[in-house]
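See structure below.
Only one protein chain is missing from this complex, and each of the others stays in its spot.
Entry: chain A
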Amino acid sequence: MSKNTVSDRFRKVDVDEYDENKFVDEEDGGENQLGPDEAEVDSLIRSGNLMGALQAVLKNPPINTKNQNVKERAEGLVLKVLSSFKTSDIEKAVQSLDKTGVDLLMKYIYRGFEKPSDNSSAILLQWHEKALSAGGVGSIVRVLTARKTV
């Protein structure tokens, strides 16, 4: 009763940091992952080969790297490719991807939702609908459970 209970700073201490048995993710060498090739993707977009641009931008995903810049650059590039598609072509593009491609696309879509800009959410929602019919709710579960993501 006579203790000083005014300060509540102790509530903001992150107890898990001091746990000696804390789970630490395995370190995978991610230094070499640079994300999709910007020049290649740009040239494919300009030449109108959007399917090719989609395949190219989904190569080399920066999953293991801790460098946030690389991840942001990759996300921006993916968004550029997704926005340049016509609505009617989206379904065909998603069909051309294999299972891992659809999972990766879902990861990028959710990353894109995190930082919405002008029209991005609407475009991403259209892509989300088509990717969902291809990958099912399982692909969304994999976005949520992945510890190393784009």
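The rule is short, and it goes like this: a contact is a pair of C-beta atoms (placed from the backbone, for glycine too) under 8 Å apart; a residue touches a chain by one contact, two chains touch by 3 or more; residues count from 1.
We take it that contacts and distances are computed from a predicted model.
Enquirer: According to its UniProt entry, is the unseen chain "AP-4 complex subunit epsilon", "Response regulatory domain-containing protein", "Pantothenate kinase 2" or "Actin-related protein 2/3 complex subunit"?
Expert: Result for the unshown chain: "Actin-related protein 2/3 complex subunit".
Enquirer: Tell me which stretches of chain A touch the chain missing from the display.
Expert: Missing-chain contacts on chain A: residues 21, 23, 99, 103, 135-139, 141-142, 145-147.
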